[in-house]
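These notes concern the structure reproduced below.
Here the complex is missing a single protein chain, while all its other protein chains stay put.
Per-chain residue numbering starts at 1, and chain names A and B are given in the order in which the chains are listed.
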Amino acid sequence: MNMSNLVRSGANILMPFILVYGFYIVVHGHLTPGGGFQGGAVIATAVVLLMVAYSYENVRASVSKHVLKNSETAGLLLFIGTALLALTAGLAFFGNWLLDLGVIFGTPVAFGVNPGDINTGGIIPVLNIAVGIEVLGAMGLLLLAMLGGLKGDAE
Amino acid sequence: MIENIPFFCAGLLVLIGLAVIVTKRDLIKMVMGLALVEAGVNLLLVATGYISGGVAPIFTNAPSTEMVMATVQAMTLTNIVIGIATTALLLSFVMVISRKYGTRDVTEMRRLKE
Partner (left out) sequence: MMDFIIANAPALLIALPMLGAFALPLVGRLGDTPRNAWVLGVALITFVIAALLAWTVLSGGPVLYTFGAASPADAIPADSGGIPIRIVFTVDAMSAFMAVFASFVGLVTCLYSVASERRSSGKDGYYALMLLLLVGILGMVCTGDLFNFFVFLEINSLAGAALVAYRIDKGVSVEAGLKYGFLSTLAGLMVLYAIALLYGQYDSLNMAVIASRMSYTMLDKVALALFVAGLALKAGAVPMHFWTPDAYSMAPGAVTAFLVVASQAGLYGLFRILFSVYGLTLSYVTVGWAVIILGVLSMFVGVSMAIPQKDVKRLMAYHAVSQSGYMLLGVGVGLVVLGDAAAMDAFGRTAMEGGIFHIVNHAMYKGLLFLTAGAIFLQTGTRNLNKMGGLGHSMKWTMLFFIIGALAIAGIPPFNGFASKLMIYESVFAFSPVIAVIAMVVSILTLASFVKVFHAIFMGPEQPKYEGVGEVPKPMLAAMAVLAIMTILMGVFPEQIVTTVIAPAADALIDQGAYVATVLGGI
């Protein structure tokens, strides 16, 4: 039992914008408000939009639970791996071993108030991305499980 | 006096949340009462960090460098994430209970006595 054509077309058009907006919030977490959890939650609302526009049976076939579960595990392992790698670089646990190195996110920050360079920050954007991937997996699974547990569809 | 209003509101929210937990009989309303207590504590946290005359603590293109305290905002964000995990867990418990017992009323489900 689907929603009307208007709702489905609107959801189709909005989906890529929601995903892009969510990833923007995740990746720019060290410059502007946002970060891992906020961006991940925005991306998970895309799953909700799909479930509202189409019915649960249609969504269950196309949104794969394995992809979400794997992304949750991958996000968690990336987070704890990045934190543990600081020990091999000689710093304390969770130390910023990518800071000012020039490898990735390694540009030094300019002094004073500036427009902000996304290539800075060290491990902070990496941790943001890890948390973002984990949150979208976890909240997507949570929403699928909870909304799938309703008896009958919302008509 | 007027700058103490957020703190009074935080205390009031916590008291209303506790009243909801104690007096309501529907399980979902009790979980909502817990969410109200959490909202009260979050408001207390954020209100603690206010510095009068400060701007939002965003360094990119900041209009001035006198900013409100950013530590409490990180604490509040952490508490919101914890709150989401807690509410999700408790609500899934409520779903399983209502499926097994057929009711959401607390007074009718005292299977664990004494």
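Definition applied: a contact is a pair of C-beta atoms (placed from the backbone, for glycine too) under 8 Å apart; a residue touches a chain by one contact, two chains touch by 3 or more.
What you are looking at is a predicted structure, and each value in this text was computed from that prediction instead of being measured.
*Asks:* With respect to the chain omitted from the figure, which of B:M32, B:M67 or B:I97 is a touching residue?
*Replies:* B:I97
*Asks:* For the chain not shown, which residue from A:L76, A:L101 or A:L147 touches it across the whole complex?
*Replies:* With A:L76, A:L101 or A:L147 as choices, the missing chain is touched by A:L76.
*Asks:* Write the list of chain A residues that the hidden chain touches.
*Replies:* Residues 69, 73, 76-77, 80, 83-84, 86-87, 91-96 of chain A touch the chain absent from view.
*Asks:* Name, in rising order, the residues on chain B that touch the hidden chain in the full complex.
*Replies:* So the residues of chain B touching the unseen chain are 14, 21, 27, 30-31, 34, 37-38, 41, 44-45, 48, 71-72, 75, 78-79, 82, 85-86, 89-90, 93-94, 96-97, 100-101, 109, 111-112, 114.
Going forward, only the chains that are shown with their structure count from here on.
*Asks:* Can you list the chain A residues touching chain B in their complex?
*Replies:* 31-33, 35, 37, 113-116, 142, 145-146, 149
*Asks:* Please output the residues of chain B touching chain A within their complex, sorted ascending.
*Replies:* Touch list, chain B to chain A: 56, 58-62, 65, 77, 81, 88, 91-92, 95.
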